[in-house]
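Submitted below is the structure of interest, expressed as structure tokens.
Every protein chain except one is present and positioned as in the full complex.
This part shows chain A:
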Amino acid sequence: MPSVKTFEKTHMKKEPRGLAHSDSQEDFEETPTWAAVITVLGYALLTALGWLRDFLRNIGLEDKKTAQDPNPKDFVPLYQSYECFYTRNLYTRIRDVFNQPIASVAGATVQVMERLSTDFNWTFQFSGKKLPSINLGSYNYLGFAENCGPCSDQAMKSIETYGISSCSTRHELGTQNYMNDLESLMAEYLNVEDCIAFGMGFATNALNIPALAGKGDLILSDKLNHTSLILGARLSGAAVYTFNHNDIQDLEKRLRNAIIHGQPRTCRPWKKILIIVEGVYSMEGSLCSLPKIIELKKKYKTYLYVDEAHSIGAIGSRGRGVVDYWNVDPNDIDIHMGTFTKSFGSAGGYIAGKKSLIDHIRIYTHSGCYSASMSAPIVFQIISALSIIMGRDGTNDGQKRIQQLACNVRYFRRQLVDMGFIVYGNDNSPVVPVMIFMPAKIAAVNREMLKRGCAVVTVGFPATLLTESRVRFCISAGHTKEMLDHALKAMDEVGDLVALRYSKRNSPRRWHELNRADYDKEYF
């Protein structure tokens, strides 16, 4: 049976200052049993049809449309048939709703390139038409994905001064003075001693965890951690145990057992234990319970690695991530990690913490010796976005963006909840997953939303659990109230069309039935 989650937590601490909201709730409403049953049946039916069609293909009644191996037949097949079963028979049916190309800046609105298929999604042709849509898919939390304004001006100027690339690694000749500027500014922003920046967020995790842990160490990783964290942990050579998502009791149990029993077989004590969590989980919209984890970390003398990829800039009254949101001391977290891709509208990632830690990473990071340093325009975009957020540009634009995002998130989330959708995650999380459960509805929701001018991201198995397909909205500070209303109206219609109002807690209501005054209060 599908895993049915039922837990509800009330945050221990209220946000200290700034926005006027009371308790925030983390909510994962139970999947209705009937929906779970139908979802599993849906997948069973699709699989049975897949088998039938594979059989027809094998006896030659149906064309094989997949590309064929150019090597002779006696080579071992590059893919096992069962490995591509899902891609061939399930994914291809709704391939049009994934990887949709765009032809503009990925800002609050976006031009989606229309694709047509004459052969049931095996190939696509571009019609040349661009569909202007509200962008609810990009991680543009603070709205810095802009092609004009101070950030892109700085970026363009830097291309003239520094070129595109240095063609060298940080250890050789890739350290330009702007790299030092960026790192010291970021360290100041995070209120830590030092910081090091890298050219890719994914690689920041994958190439630096091996410098922090090794054989004889234990990594305790949240079950829903991002692939880059899992890859980094695997490459490090340390033992990796997972604990249930955001489950503090489970984490404590595992920590105790690990310390008491030591390493398997040899029973030697672990050299050190590293807990790896994310600030905001990108598929669940949940926030990590940082104060409790810090408590455990201190109690059991472990180290803590927090990946703030989705939370830096997007959460907290000053935009400084979950550290800011929970108002904890940044020094209680040993390793701060985050990306520049999302809130800063650029690319890359950083690691920050004590100077001794950063010096160690500077020496042992894989990317220091083996990959090109960051491109100047990428760095200047970050520096100028960061100065705006910190208020260094002499305006309050940064603070406005942070507040706008917080308002938008609550405005959007509350209405979805009140309309009877099952919405996952924390009330303040800019990632808003709405459950659709059934595989056929993935395509329906995406296509219908696009028809109504909303570009949304829909995800299903294997990115989520089999029965937990969802549509995920990422709210941006760039969204205006009109845009959000438009998206909500669209969601209202689509929810009605394909029956998405699963919630048992909130009775299904149409958008126009909601009392507008309740939500307008969110806007001051």
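A few remarks follow.
Everything that follows uses one rule, which is that a residue touches a chain if its C-beta (ideal position, glycine included) is under 8 Å from a C-beta of that chain, and two chains touch if they have at least 3 such contacts; residues count from 1.
Simple rule for what comes next: contacts and distances are computed from a predicted model.
One chain of the complex is hidden; its UniProt record names it "Serine palmitoyltransferase 1", one of "Serine palmitoyltransferase 1", "Late endosomal/lysosomal adaptor and MAPK and MTOR activator 5", "PRELI/MSF1 domain-containing protein" or "TRAF-like signal transducer". Contact with the chain that does not appear here is found for just one residue of A:G201, A:G338, A:G398 or A:G495, A:G201. Interface note for the absent chain: among A:S356, A:N396, A:T480 or A:S507, the touching residue is A:S356.
For the chain missing from the display, the contacting residue among A:N58, A:N180 or A:Q249 is A:N180, taking the whole complex into account.
From the options A:A48, A:L116, A:C369 or A:A499, the residue with contact to the chain not on display is A:C369.
From the options A:Q100, A:N408, A:T467 or A:S503, the residue with contact to the chain not on display is A:Q100.
The chain not shown here is touched by just one of A:A36, A:A347 or A:V423, and that residue is A:A347. Where chain A meets the omitted chain, the residues involved are 66-72, 74-80, 87, 91, 98-107, 110, 112-113, 135, 137-140, 144-148, 151-152, 155-156, 159-177, 180, 199-203, 206-207, 212, 226-228, 231, 234-235, 256, 259-260, 269-274, 300-303, 334-335, 339-342, 344-347, 356-357, 359-364, 366-372, 374-375, 377-378, 381, 455, 457.
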